[in-house]
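In what follows, a single structure is set out as structure tokens and then discussed.
With one protein chain removed, the remaining protein chains of the complex are shown where they sit.
== chain A ==
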């Protein structure tokens, strides 16, 4: 373990006992999150990701395994010690979980109530945090009067009140519309960059991962099946489930379904899927091969995403010409570092 680790989950398993049945929600998960990172955990509901993040602050006690927060082994702490450690781990939720009996200011003040500071100091701090999330003028309002996005901003301000080192986001944008999601994600990025807070974020949407995370782990049936830098996962997903998430996020999946339905089979035509990673996306490679090899290239779908600062381009096109020429071209493209897949729809279902 290096000193730069913020969180280390070591061989974590969580079992739930329901009558005589025992459910393995999390199975032997090891996860290390570096200080200052934005780490995403993605999976469908029931994959165990919510349970796993609750292990970080021991809201969920693991059946086995160790939770190291900074240099502390949380499992070794007594109740008071654990409460103290929890103050350094902020958490936000899908349904915001604000107290409806307290004003916006009162909600942000809540985590500071037990501390030995004056009421004025407490209010000043809460107001400063409300200013950070852009809701200072709503201090006297009650949560009921706010929109979903505003509620989540209040929840973020509240989670920051104890100057945490880590912020856990449990599907924090899943109940929000796309535009509000973007603004909340922008706020989280700001929290990460300005305050240096490590963020652990769970979601079932790859767009959320691609827009703010640096690293990602994919969970399925209680296990992490794939993990790594987001750019790498997007560029070269190894597992089928990961590819599924990536292609849904980049709209490739939808486009492919549409194209395969309409495409006609022909001797002189090949349907090809290209994936450009990094700078290759910016070169005019398509027009140059079309010119050099005298090929007609009919572009059916194209998309470029910027993921963690790296461009990833997706292109689905019909290459029309002699088959041997097309195959030469694909070899040339592969040599240039472009992922190439020939989608022979004559074989029916195409697997990416």
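Criterion: a contact is a pair of C-beta atoms (placed from the backbone, for glycine too) under 8 Å apart; a residue touches a chain by one contact, two chains touch by 3 or more; residues count from 1.
FYI, contacts and distances are computed from a predicted model.
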Missing subunit (named according to UniProt) among the choices "Glutamyl-tRNA(Gln) amidotransferase subunit A", "Amino acid abc transporter, permease protein", "Fe-S cluster assembly protein SufD" or "NADH-quinone oxidoreductase subunit F": "Amino acid abc transporter, permease protein"
Residue among A:57, A:211, A:250 or A:330 touching the omitted chain: A:57
Identified contact with the non-displayed chain, of A:95, A:182, A:236 or A:341: A:95
Positions on chain A where the hidden chain makes contact: 57, 59, 79-80, 83-87, 89-91, 93, 95, 97-102, 110-111, 113-114, 142-144, 158-159, 162, 168
